[in-house]
Structures are given as structure tokens and as C-alpha cells.
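For this depiction, one protein chain was excluded, whereas all remaining protein chains were kept in their positions.
When the chains are written out, they are named A, B and C in that same order, and each has its own residue count from 1.
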């Protein structure tokens, strides 16, 4: 399988994301991470996945495996509506800039993050921001959990259907419970 | 399988060569072509494949399926040494420029070629020339028969070993006999 | 460099006046004789003269690079793979490469404005003479050219005086461009310093262009009550012959209107425009009609309304000729920089060209004579219009629906759409007879037709979108206040105090192109929000148009509601892209006219003043072009932050402050010489916002400055907190960084904030007389 950028022209390479072919991969990476952080962009509040929004899945994910959460843009409001308080509210470029700094102590001040999970940013903005991290944050692993291929992440789904996406997310969340 | 350019940086896309995963593919394309032409660059005279040179395989190929041959650079001399007279001697950019012209009558003056097979050009020069054809010769199919991935051809091997290359070439030549 | 270049020394000269021996003088020095202000340290600065200031800024606002490609392909050593910590074959690193591309963009942008200015000034001199006085604001303006005075240390008085300024700009851009050559500058920070230099030059050249045209063409002279002009598709009377002008250089459009005037045709023809030429011609004559920004090109040409199209330079679709041909609309190219491959008919008689257009034997001409263009455009439109055949495709809703049915739902259109719009779903609905979704897409579509390019079924997607939104399109008829030009000295004097003390919460400039992530309406909403909050809202170019293309419940556009004065609550359209120089100029004039700092050749001190005291923020929500890059760079060098939309991350880098790095936020107190922590104000120099909500909160935050009085700071905090609460939810997490003393705390939120400060271990600090320049700390400031 040759994963393609979702927006056709946003080709990357030679360094490209490995494809999360099954949820266990993401799973394992999250489990292995010591200090993961989940960066949630505004589109997570808009996308319907069955009867819930994407953001609801992400709250589950964050809670069940105790990942710190950064809400970008106005995503915070949607979190609060759901009685979930993100660990930080920050613009996407701000959090990326800090993640690129190996001396940054993380959203909780307790040490550098080793894994950043991105989801819900506009595709092209995620593309450029992940590119910044790919090139300038060698100490950091990144995962994109959007249902489109993000070549600049370390790991990404390929362009998958909503159905597969739901299945994958559920599986990742589920696995973390065990 | 995600084929990679041989020279790492010579990434292409979004439009990229399909990989010739088995010789039958090249085979079928050559058979289907009405007026194929084989463009042989100077490196074909240098590469050893078992006890023969690459150019010897190409002569077999040209003979057995009556493909017109264009020798670029000083490749002609090596052909002549082998008592094989190419149909034309032309620089690589010259033949490419003509191939891009749908009104060109071909090396024999009998009509436009519908398939151009490239082999033995320096990698980067093949890359750029095939790019020219990819973009500006929509009427033409191109195959690269080098043992490296040429993303700008329509069809190309991926980066394969010499052994696989020999096997593939033999198979293509052999199949054409039948 | 600058003046030196035009020193002239003549050993012997025979003229009709007699013979002169050994005459030496310098034009630059002459011009300055009438100006008593002492010369500052950096008149006509070379490309590294202000490097020290740049490094001061760049130390605080570090570049965060976001490569748009893993490779470099700038020379034949390449392509080079720059991933990991690999260097290219020339030794360049990925960060160096990114800043080099930024510099390249800034050079292209600055060159574009400079060349525009050069072409304009040369034309105006040929028409009005080099002695034509510069007069951009009548009696209300004394500092006629703040950018030129500040940067070059000269005071231009006539059109002719502007030429040496352009000589200087051209030399500088040339040296900057040279620096991008393989094997030249590779240090990222030095490259960034050069980007700032390009930006500064850009503002000088924009100023040249706008004060030249204001003076010569008598455009509104710093007039807050410039006319309200028509904007929008629906404002065009399609019964009349219609001329369309597109671009940025107004002489051909002026000649069109002059020809109409001279031939008593003024009421008989519609002169319509897209992009900045439209804005500038509406400054020349309020009869001119603006269609909209850059993104309206395809839809307007395809509407079949224009009878002739005249293009000049910049931001013109390069396929304008193809699109016009489909509609059988003749095209006149008028700029050497954009010839469209058309035959040069500059020397042909107008009659012949008009005849060829009418009988269809020519579909375009390249004509380098604005006056002739004026005549030909008018005559052609008049003759074609009566026989105009509308070519609109698809011709009817039914035909459109049929076309939509060809869709295979391959999604390639969506994957080509820069805004990832849900085109396939919308097409599917449309094919079923429901235009709703497609009409919704119209609202966020930037008219790039990449969707059509991608569609294998050759569905004219953009045409279907406008078909589905036809009602909206016809309904587009608004009022825009014509570009007023400069800000008056008196306005500056009036608002200078409140701004510098922080009591007007900020100046927000909405500028730049129309590459909006979610439609233009967002921009209008932002402008209204801040005007209501009594910020000073400035606008220009495509952004100015977009803000005008909005109406409230009463059917009024923002320009009809808010005054055009440079005052709290005003919405001030300065004009076209080149008018942006008046926005930087206003900031500079606050330092000079209000605070009486010396301006002349004194860039660093003034920039330091602006950065620490003038709470201005630029917002280029749809920034797209290389010009937008250079305009932003000019603001950065003055220390003015710029916010872009999400597409702005494709400019390859941000300039971000680190609010959590306390050590970054010290300034010198000019009174005491001490270093004082002032908090992250402004926090960033260049930052992309993801959504308009985030942008609005950022605007409020980035308006804070070290010099704010407590009253001012409290007011700014009120807006910041209020917007944050409303749009992002909850109190912002960084209030403690912005409160310096108890008096800074907004009274209405005192308790809550005190509690937060307590939690954060906040300590009181002092409000300094702030400067970032070490040597200034011992000087007493006025």
C-alpha cells in the first residue's frame, strides 16, 4: 500500500509517516510512551462519528490512558461543555513550538513529552506543523489520528473511511482499558 | 510496497510510476504497443549482467520484438561493435523532445510512437527526461527498464537486485519470443 | 549606499548657460536642505545596517520552521534531502533553507511593489512632470512620507524626488536576492534579518507608489469621509456596456475613466474592477464599481457580463485569457510584467485594434500606452455590448443538474480543494436537485478552480457552485468607503496618547489577500467585533473589500455603520495594497508626530518605540502572496505582530515568543537603566491562528505593550479575558503574566483574578519606560 496525502498536492518525502495498518500499532506506541500528549484541534468538535462527536472519543482516550490534553483554537469550549478540562489551551503553532524544544517541561511542568498525538486540525495546518516537528523535534514521536494520511507524522492512518476510523478509535480506546 | 526513488531526494508525486511487479506487465505493454521505441543510454554499455552487458539483452529485446532503437550519446558505437544498427542516433533530450510531439512521425517516419522504453541513461537525467514526457506527452506511454525506480515513467521496476533484474529482462525477452 | 550612488561630479560641462568646471553635488543632500531635522544614524541603511535590531527581535521571537517540502531544488546540485540533520550539497541546513525561501518570497514581494512603484512614478512623471509636488494630505499632513523619511532620511517633495528612493530600494532588493544564491547566506538568523530588511524596503516602495498616485491623480487625501462606493456583482448595471479591469496599477483604468469623461460617456458605461486596481479607481472616481477581491475573477468572467477585460499587473489569474476566450471577451494586457503572450500592438492605431476586437480577428492585445488602452477599452465595450451574447455555462439549472449527474464521487475535487470543502457530497445533492450544500460551499470557496482541474469528468464545478448560489451572487451589492490614503497628523495627535498609554485598546489592521480558510464573512465579523470594542480598525486591499461585502440586519455594510476616522471605533480603509504603507506610517507617526521622536534615518529607535508602545496588530487572514509576505515583514521589523490564518503556516515559519521563558521578557527601563520583567507583550511576532475565534482572542492579547498604563492594561485585559471567555471558554491561563501591579487588574474581575494570581505565585513588578535598546537605557526619554 502506498499511502497518499489526503490533499493530493501535499506530497511529502523522502521521510514519510508509517501507516497505522491496525489499531494495535497506535496502541503500542501510546502504551510505550512515558509522557504522551494529545493535541486536539477545532475540527474534532465538528465531526460526527455515529451518534457522538470525534471529541467525545478523544475524551475517552485521554481519560482512560491518562494522556495530557492540549486544546487548540476554541476547542476548549467544547471540552468544557463536556465537563472535561484540558491540561492546556494553546494555539497549534504554540504547542508545536514548545514540543520542538527538548528542554520544555511539558504541559504539566514535569518533563518533556515523548509522544504527541494530533487530531482535529485543518489538514494543511496539521501537515505544516507536523513537518516542523518531523524536522526539528527529533526527540519526539508524533501520531496523527485523523482519518487521512498525514505524511509528516511518524505514524498516521492512511485515508480511511469513517467506519474504519470509528473501529480503530474504539479499538485503541478499548485496548487502553485493559 | 511503496517504491522509492533510487536517488533518495528525487522524490516525485503525486503522479508516479506504477511498479512492474512481474515481467508480464512490461511484456503486455510492449505487446499491446503498436509502435514502441527503445531508447538506450550509454550506461547500458557499462553494466555487467552475468557474462554479458546490459546492451546485449537490449539487442535481444529489440530484435525479438522488432522494437525500433534509438542510441543516445556514444552508445551507438557499442551497438555497432555488436553488429546491430540502431534506427536512430540522437541525444536523449532530442529524442524526448520529439517523442513529446504528437505529430512526429517516429524514427522510421511511419507514425508517432505510442510506447517509449528507456534504459541506460544516468539516473537523474532519466528522471528529468521522463518528467518532461510525463507532463508533456500525454499520448505516450513510457517504461523504464533500469533496475531502479523511476517515478516519472508510467511503469518502472522498483529498486531491484541485479539478480532480479536479469530474471525480469530474460523473462520479458523470452516471452516476446513466444 | 543610497545618496552616495547619485553623487554627481562633473569636470566640465557646457550648457546654454555657460561653462562649469568641477561641479560636484549630491541630489540626496540637496533635497535635505529644506529639512532641519537632524539626520539619524542609518539613512539609506545597507542590508546589514539594522542587523543588531533584527537580532534583538529574533532573540525573543525565534523562528519556528515548518518546511513545506523535505527537499531543496534550487540548483542542479540538487535535489538535496534535508531531512534529519542532513545538509544540502552546498552545506545548507533545513532551517537555513526555509529562511532562504522566506527571503526569496519577501524579495519577490518587495520587488513587485517596487517595480509597481517604479512603473507608476515613471508614468506619472511623463504625464505630470517630475516637479509635480507630492501632496498626500493637503494641510492635514506634514509628515507626508513617514516610511521614506524614517528609512532613507530624506524628505521627498516632488514626484522626481521619489526616483532616488526607488533606486535605493532596487539596489537593496538586488543585494537581498543575491543573498539567496547557492553558497551565499546560510545562517538562518542572518537570512531572517534580511527578510526584515526586505519588508522595510517594501513599505518604503509602497509608500512611494501610493503618495505618487494620490498626489498626481488627486485620490482622497487622508480623507476620513471618502466617498462610499459600490461593491459587488449585484451593483453592476448589466444593461450598459461593461469594462472589467483587473490588477494593481491604476493608470489604464484612469485613462478609461478620463476617456469616458472627455467624451461624455461617464454615465453610459460600467467600469468594474477586481483587486487593487478596482480599489484605486474607486478612489479616483466613485462611479467605478468594485466586483470583489481576487477570488471573484473566474465567476465574474464566466458570468459573461464584461465586454472587455483590461489587465495590468499582479494577482491576475494567469489563465484570464483562456477564460475570456471561452466567453469571447477580448483582453488587453498593459504591463510589461504580464504580457500574456499577446502581440504587441502599442504602435497600431486604435481604430485597427478596436475593429479587430469587434470582428473577432483578435482576442487580445498587448498595449503599453495607457491612454490608448483607455480609448480602445471604451470604444470596444460600447460596440460589443449591444451584440453581447451571454455565454454562461451551464446555461440553466437543468443543464447544471445534468452535469452534476456525471459525478462519480471519486473525491479528487475535494482532495484538490485547498479548503477541503465537501464538494462531492454537495454535487451529489445538487444532482438530486438540492442546491443547498453547493450554495453553502460558495461561502467558503476561494475561486481557485483546483476542483475543476482535478475532476476527471470535466465537471465545471466552480460554475455549478455559482449556479447554485446565483441568488447570493445577484444579491451582492454593498457599500465600501473608498480608500482614504494616509492618516492625518491631527488624528495621530488625538489618538497618540490614548494608544501609547493603552487607553485605546489597540489598532487592528485587517490586510492582505483573500485566501480565507472559511469564507470572507469571518473577516467582516472580526472587524465589527473590534470596531464595537472601540479598537481602531484599519483595512486595505482584498481585506478591505471583503469587510465591505457584508451587511447587517438593516442591510448596511460596516463602512456605512462605522466612521472612517482613525479613532476608537473607526473602520479605516486606507486603500489598495500599496496603501498599507499608511498603516505602518501611522505607527511611525505616533512616534514622531505625537511623541516627537526624531524620525529621520532613525529606524531602530522608532521601531523600538513602536514595538514597546504602539499596541498595533496586523491580521492577514487570507494572506497568500509573496507581497503579503513582504508586507508582514515590514511590520515585523517595526515590532508589530502579524496574525495569519491557518494557510499562513505555508509561509514556512512563525516568529514565536515563549511566554514561559521569563528571561525573554525583560526590557530596559529608560528612566533607571534597570532591566524589568514586563511579561510577554506582545507574545508573538508572527503567528497563525486556526480559527477566527482563536484569532480574535490573539488580537486582543497581542495588543498589549510594556508601556501600557494600568488603566490601559486593565482595559486591554478586559477585552482579552472577555473574548477568551466567550470564544474559548473559561479564563485564560496566562493572566498572571500580564498583570504587573494591582492596578492593572480589571475592577469587575478583581477577586477572581486576585485568586488566580495567588495560585500562580504572582509578584508585583513596575511599569518601566520600556526600550530594548541597551544604549537608550541611560538616556532620558521625553
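Definition applied: contacts are C-beta pairs under 8 Å (C-beta built on N, C-alpha and C of every residue); 3 or more make two chains touch, one makes a residue touch a chain.
It should be emphasised that the depicted structure is a prediction, and the values quoted were computed from it without experimental measurement.
*Asks:* Among C:255, C:270, C:313 or C:470, which one is in touch with the chain left out?
*Replies:* Answer from the full complex: C:313 touches the omitted chain.
*Asks:* Which of C:131, C:237, C:674 or C:764 sits in contact with the chain that's absent?
*Replies:* If we include the chain that is not displayed, C:131 is the one touching it.
*Asks:* Would you mind spotting which of C:160, C:234, C:394 or C:733 touches the chain that isn't drawn?
*Replies:* For the chain that is not drawn, the touching residue is C:160.
*Asks:* Can you list, in ascending order, the subunit B residues touching the missing chain?
*Replies:* 6-9, 12-15, 41-42, 72-74, 76-77, 79-81, 88-89, 91-94, 96-98, 100-101, 104, 121-125, 128-129, 131-132, 134-136, 138
*Asks:* Since one chain isn't shown, list which residues of subunit A touch it in the complete complex.
*Replies:* 8-11
*Asks:* May I ask you to list the residues on subunit C that touch the chain which is not drawn?
*Replies:* 1, 4-11, 13, 15, 17, 20, 23, 25, 27, 30, 46-48, 51-52, 68-69, 73-81, 84-93, 96, 104-105, 107-109, 111-112, 114-116, 118-119, 122, 130-131, 160, 163, 166-167, 169-171, 173-175, 177-190, 294, 313-320, 322, 336-341, 344, 368, 416, 418, 446, 448-450, 453-454, 515, 623-627, 647-648, 650-651
As a working rule, only the chains that are shown with their structure count from here on.
*Asks:* Could you give the separation in Å between the centres of subunit B and subunit C, each centre being the mean of its C-alpha atoms?
*Replies:* Result: the chain centres lie 51 Å from each other.
*Asks:* Would you pick out the residues of subunit B that each touch at least 2 other chains?
*Replies:* Touching at least two other chains: 8-9, 11.
*Asks:* Residues of subunit C that touch two or more other chains: which are they?
*Replies:* Touching at least two other chains: 70-71, 81.
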